Structure formats: C-alpha cells, structure tokens
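Structure provided below as structure tokens; questions to follow.
All protein chains but one are shown in place.
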Amino acid sequence: MVYITRRERFNAAHKLWVDEWSEEKNLEMFGKCANKNWHGHNYTLYVTVKGHPDPHTGFVIDVKKLSKMIQRLIVDRVDHSNLNLDVPFIPAGMQPTTENLVILFWKELEPELREEACELHKIQLWETENIYAEYFGE
Amino acid sequence: MVYITRRERFNAAHKLWVDEWSEEKNLEMFGKCANKNWHGHNYTLYVTVKGHPDPHTGFVIDVKKLSKMIQRLIVDRVDHSNLNLDVPFIPAGMQPTTENLVILFWKELEPELREEACELHKIQLWETENIYAEYFGE
Amino acid sequence: MVYITRRERFNAAHKLWVDEWSEEKNLEMFGKCANKNWHGHNYTLYVTVKGHPDPHTGFVIDVKKLSKMIQRLIVDRVDHSNLNLDVPFIPAGMQPTTENLVILFWKELEPELREEACELHKIQLWETENIYAEYFGE
Amino acid sequence: MVYITRRERFNAAHKLWVDEWSEEKNLEMFGKCANKNWHGHNYTLYVTVKGHPDPHTGFVIDVKKLSKMIQRLIVDRVDHSNLNLDVPFIPAGMQPTTENLVILFWKELEPELREEACELHKIQLWETENIYAEYFGE
Amino acid sequence: MVYITRRERFNAAHKLWVDEWSEEKNLEMFGKCANKNWHGHNYTLYVTVKGHPDPHTGFVIDVKKLSKMIQRLIVDRVDHSNLNLDVPFIPAGMQPTTENLVILFWKELEPELREEACELHKIQLWETENIYAEYFGE
Partner (left out) sequence: MVYITRRERFNAAHKLWVDEWSEEKNLEMFGKCANKNWHGHNYTLYVTVKGHPDPHTGFVIDVKKLSKMIQRLIVDRVDHSNLNLDVPFIPAGMQPTTENLVILFWKELEPELREEACELHKIQLWETENIYAEYFGE
C-alpha cells in the first residue's frame, strides 16, 4: 500500500459567527475572527489517497487526474469565494472552521474516488502557517 | 550601512472593484478577484530598515521595538479586517492591491522611523506564495 | 474524529554530554554537539489534538486557547533558555535530544488537555530543517 | 516509542514510458512526463525510524549515522543520475514514479536498519512541492 | 515606482558538458553535473517588473497577464524539457547554467514587456534550495 498526496491552494473570505448568540458572546468566543466585515486566508489543501501502484504506469492514481478532480469538486467552488455565503456544500450556519472544512471536503471527494483503483485516506487543510486540520473519514 | 528586516503577518478580506465600472467590466478586468462577497489572503509583510549598528548593542534598531511599531501602525489595523471597508488609512475607492498597500504602509511607517537612528528602506508584501510587491519610497 | 495542529517556535541553547563519560568518548559519540560552550537551535513545535468539532463553534479546541496553553506550559519555560541548565521539567543529566524533548513536552501538556473536550495526539519537534522527532504518548 | 526523521535531497532525470506501448499511448497516459529527451526533479526524501531513546545518549539512532546510511544506500546512487538508466536497484522497465521509488528505497534501507536498535517506519519522497508519496513497508 | 513579482515553476533535465573538452576535463570541472545520462531540477522562477500602479486598477501590470506571458514565452518551452536539446532559444553548446538561463529568459521576456506600461526589472531563478541566479538586464 502506497500513499500519494497532491497539494492544491485556494484563497477565501470567511468569518466565525453563531447567529443564535449575541454580538458580545460571538466576540468573546471568536475574537477577531468574528469581524462582521469578514477576513480571509490562503488555504493549502493536501489530499492523500492510498492503493497499489499499477504494474505498467507505476501510478496509484494519475496525479494529474486527481488534481483535476480536486479542482472540479473543491477548488473551483471555494477559490476566491466567501465560505459563509457562496459555497453550496457548506450548510448555512455551519462555521467554516478548518475542522468542519476537512469533513465537508471529504464528503465531496470520497464518492468519486470510489470509482478509482484507490481509496481516499486523508484530507489536510492549512489555514495559516500555524494551524492545520486533518480528517481520515471517521 | 547594514539592512535589517522584520517579518510580520496578517489575514484579511478584500475585493478588487471599480465603482464607476459596470459589473461586466469589473469581472472582465479582475476576474474572480471581483467576487462581490469578498475573498481573502494570508499576507506576509517584510519591513527593511538601514543604518549603522550601534557600537554597544550591535543593533541598527532594536528589532523587538521595530516589531511593536509595525504591529501598532500596520498589523493591528489590518489583521482580520476587510481592506476595502475597515482600514482608515486606505482611501475609499482605492483598490487594495499589493502594489497600493506597499505605498500606503510606507506612509504609515516612515514618519515614526525618522525618530530612530535608522531609515526605512523597503516594504515588501506577499499576497500569495506566487505574488509580492515592493516599494522603496520613491 | 478530527485532528487539529498548532505550530509554536522557540530558540534555545544545549549540548549533548554524558557526565560519566570521558571528553574523548563524548566527542566520539556526539561530535560537534558536545562543544562545551554550547550551541543552539530554532526549534519548531507542532502539537496535535483530536476530538469532535463542537456543533456551535466548529472547534475541536479553541486554537487560541491551545496556543496559550503551549506557551504557558512549554514555550515560556524553554524559549531563550539553556535546555541543559534552565528548564525545571528536564531532569538533570538527561540529554536534551529532540527524542527526549517530545516525551517531556507530552508529560507537561497531556494532563491539562484532559480537562478539555479533546485528547493530545502527537508532539512533533523540528530541531533543524533536516531533523524532527514525534511522540504519540506510548 | 519515539519516531525520528532525517531529510536528504537529490536531483535526478527521468521519464515515464512503457516500452510495450505506442508513442501515442505513452503521450496520452504520461503527457509531458513522456518527453523522450527526459526531464528532472529536485527530490526531497524523509526517512523515519522508530524506537526507544537510549538512556545515556537520548538517541533512537545517531542521526548522523542514519544520514550516512541514507547517503550510502540511496543518495550516492541516485543523485545527479538518470533514474531510468543509471540506478542498479531500479529494475529495467519499471516506471520511476514516486510511488515505485518509495518501495524501492525501503528495500534498500530496511535490511541494514535491522542491525540497529530501531526499525524503519516510513519513506516519504517529494517530487515537487505539490506531490509526495509515502510507504510504510506493507 | 513599485516592483511586482510573479513566481512560476518548471521541471527540466540538463547536463553541463563542453564538447571541446575531454571526458576527464568535463568531469573535473563539472563533477556529477556532467553525467552523460543527464540529471534534472525543479526550477523556481521569479520575474519582477516595475512601474506605477494604475489609478483605477491599482495594478502595475495585471499579474494574471504577466503569468500568462511567462507561461507562453518561458514555461511552455522549458517545462518537462531537456535544456540542452529541446529549447530553441538556448543556443547549441551553451551551458544551461542558472547564470546563462537568467540572461536568456530576460531576452525572451523583455521585448514583449515593452508594450506594457511597466519595465522588466529582474529575472531570478532557483535551481535548488541552495542556489539561485539573478539578472537585471545589464
């Protein structure tokens, strides 16, 4: 079993805000991340799949194909977007934290990868150089 | 003459949009950067000053002091902000491109640095790993 | 289960030296790392915790809280220190190798994290760009 | 159990090409990677071993010794080489993909590491900043 | 005057070899870089232009346009190529060193940039993380 990882990037705006809470409570919990005029990040996404290298091509998956799949299912829908407002697969009211995003990205990618000769293993998402989240599907 | 550089970071939302233009013209010129719901970046800022090392301290400037000055004059005012809406020293209607930001940051920092035994030399601002702007004051 | 990681940094001096050994044996084993006048490193620390994102906040843990905890329990006690002489939780005579440090850092952090709704998963410590150690608690 | 990782680097040429296939099929499958005049990469290799820190030295393994072993068994044989033509331990006709290389590197390193008080845990190989493969021995 | 820089990347094979010299002299001068079966690198290219930000767009140049120009004039012609054999604008017999490449890249880019409201300022090319060359046009 070999693991192969592809990096992609996107830039997006977001804020952290719970509608049921007062402004005070939101600011207390989320600090500057609750700025009502939004802030944003350069996100770096690593998608890892696992499988056996094909005896002819030496590929677990054609990485160009994997890249296009991540572009189509994730990057094209979140790049230069507002994560709270613009992305159909992020439920309204769900906080666009890195923790929630890795789960949501898994749900978009995993079904299509079932048709390949490999399995999705990990979604890793960096929000800044100091913070990243990871999800392994369970 | 020795040059000393301090790195700082901030995260912000912005969009590129000329009010006098139609939506079509804005999208044609700015593409995804004109998304009306904003997008954002992790910005990395390098501030370079030049001077002669003090014979006792070996400092051109106390870098901790320089860092606090950059924090107070720049980072505290742009971090987790919307660069189009929230920052007093960015004129309304001016595009918050990296090119314009390096000039505006220079104007905030340069007068205070005149009181130090060193001179501001360069403002460098990275918007993504692929794009940065630099300004030398003229 | 989602994993969330926070990066912190510190700078410290150390040397590798076994008191019971002769200078020759120390130099043979540790080479330049046994320089009796010390040397030092910029250490980069990644702390990973795991848990379920809170349904309101989307947080496994408030990363700012995690950062403060790492600062208080680790960084404030090792930054700009001599790891052989200055740090109460490093036993006298124990080599301050990256391997031993990741175990010692785990022991400082793990008990306090038990009071959070998440678990400590991994301590990763980079000594240079070429060397890092990891510990998972067992 | 502590995991310790050493980074090494090498530069090499290669191409992806299946001799039994037509030029058209090779270009369709491998695109630019099938350029018959070769292309190349700066490879970055991370080797992870696991074990218990020695009570005197604090080492799972002497990292300088590990580095020399990786140099002798891997880097000296692949650096500034053509991976399709010059490397005895890469079978003729096997595609030098990152997926195949991590398996082949494991086979070179693992037997010698058995004589140490630690075990090989992982081979990780970066081909570009966007692609890496990992192998854990099974 | 503001300076704006765009990063691009390409992967290529090359060797250093002077035809008029014996194999011994080539190996003595170029060492492993003279391997007759080639080796290769991941090259990172930074192109810097200078000019005045447009009062409406805030652009010295539209960076997407600059990126496409670099792709068309440089990257499409050198990526996944053999720099000694495949690139029309590299004269036969000229060593494809980073020093020579920055001059050759300048000659390809500079004439087209004259039609823009900005000037080419610098070509910077990284061959490995340890080596880069720069050219300013004279």
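The chains carry the letters A, B, C, D and E, assigned in the order they are written, with residues numbered from 1 in each.
Everything below uses one rule, namely that a contact is a pair of C-beta atoms (placed from the backbone, for glycine too) under 8 Å apart; a residue touches a chain by one contact, two chains touch by 3 or more.
Owing to the predicted nature of the structure, the values given are computational and were not obtained by experimental measurement.
Asker: Could I get the residues of chain C that touch the absent chain, sorted low to high?
Answerer: Missing-chain contacts on chain C: residues 9, 11-14, 32-33, 35, 37-42, 79-82, 85-86, 128-129.
Asker: What chain E residues would touch the chain not displayed?
Answerer: Touching the missing chain: residues 16, 18, 20, 29-31, 94-100, 102-103, 129-136, 138.
Asker: What does the interface between chain B and the hidden chain look like in terms of residue numbers?
Answerer: Considering the whole complex, chain B reaches the absent chain at 1-8, 48, 53, 56-60, 62-64, 67.
The rule is simple: only the chains that are shown with their structure count from here on.
Asker: Just give me the whole-number Å value for how far the CA centre of chain C lies from that of chain E.
Answerer: 42
Asker: Could you put a whole-Å number on the gap between the CA centroids of chain A and chain E?
Answerer: 34
Asker: Express in whole angstrom the distance between the two chain centres, defined as the mean CA positions of chain A and chain B.
Answerer: Centres of chain A and chain B (C-alpha means) sit 28 Å apart.
Asker: Multi-chain contacts only, two chains or more: what residues does chain C have there?
Answerer: Expected reply: no residues.
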